[in-house]
Structure formats: structure tokens, C-alpha cells
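The complex is shown incomplete by one protein chain, all other protein chains being positioned as in the whole.
This part shows chain A:
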Amino acid sequence: MTTSHAQPITELLDAETVQSIADEVWPSLVGDGEAFVPLPVAPPAEVVSAWVTISGPWNGAVVLTCAPATAEALTESVLMTRPPTVVDAEDVADALGELANVLGGNIKSVLPGPSALGLPRIGTAPPTGRLDDVRRIDGQWRGQSLTISVQGATGAPHTERNEVPQQ
């Protein structure tokens, strides 16, 4: 297996590509007319992240980070819930995880392959590796801070179970 960080993500992926992927994902998953807008706003004090790992010639993760309240609102939009229905933590993990999964899968498709995508996880974002191995877009959805980070893994290459059968 190739060691991590052979080529940093900044040489493999530009911000416009990440934005174009988000432009397809938001209307499809979050709802008609919804958009991830690449204009940063003040970051929230408390955040939650969902991410998927990419293992291959490039190793790292695609991480979606926002405030817990934004994650709930995103979940309500993804699940198309209407009051008085409320979403619970499991719903948030599922919806935010699926957003990260679809973003990650599409980002994987523009990176050198073959690569494997891990299953979505939610919680505190994994630490970033080298500073030049991060492609980060700070933006907003409905005026709330949202960050998409494509970040290299720290240390050794990933060894976690690969959900995609090997070529």
C-alpha cells in the first residue's frame, strides 16, 4: 500500500471542484433550492462533525462540520420532517453521515484510484495531518457556518476495514 501523503490534497483537488460537488449534493439531498454557499460566517462555539475516510493512493477523510443546531436543521431538511415531528440524535448521525458519505464518494471519484470509502462516522473530527494536505472550504447554509474539509490522515496509512471489495 502506498504510504500516506505521497501527494498532498492541495495538488489533487481544488476548491472549485469541491464546491461543484456540493452544488450537486445540496439540492439532491438537502432539498430543492438549497445550497452550500462558500462565504464564511463566524464559526460556532460548539461543533459536530461527520466524515468518511478515503483509503488509496491518497489517505484521509472528508469532514463536514457545523453547529449541533445546524446539524439538526440539516437533518430536518434531508428527512423532510414537518412539525411536530422532531429529529433525534440517531437521525442527525444518519443524515449528516449520509451527506458526508455522498460528498466523500464524489470527491473520491476525482482523486487517483483505486480508493476505498469508509462508512460514515460522526463525532469529533479526526485530527488533520500536514498543513498542506488540507483542502478546506468554510461556508454557510441558511446563514449558519458549515465547513467541508478534505484532510490528509495523520501518521500511518489507514488500516481500518475496507467496505469496498479490493480490485
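Here is the rule we go by: a residue touches a chain if its C-beta (ideal position, glycine included) is under 8 Å from a C-beta of that chain, and two chains touch if they have at least 3 such contacts; residues count from 1.
As a working rule, contacts and distances are computed from a predicted model.
From the set "Iron-regulated ABC transporter permease protein SufD", "Response regulator", "Peptide/nickel transport system substrate-binding protein" or "Sarcosine oxidase subunit delta family protein", the protein name that UniProt assigns to the chain left out of the figure is "Response regulator".
When the full complex is taken into account, the listed residue touching the unshown chain is A:G104, out of A:G60, A:G104, A:G139 or A:G152. Residue-level contact of chain A with the missing chain is found at 24-25, 27-29, 75, 78-80, 91, 94-95, 97-98, 101-102, 104-106, 108-109, 113-115, 117, 119-120, 163-165, 167.
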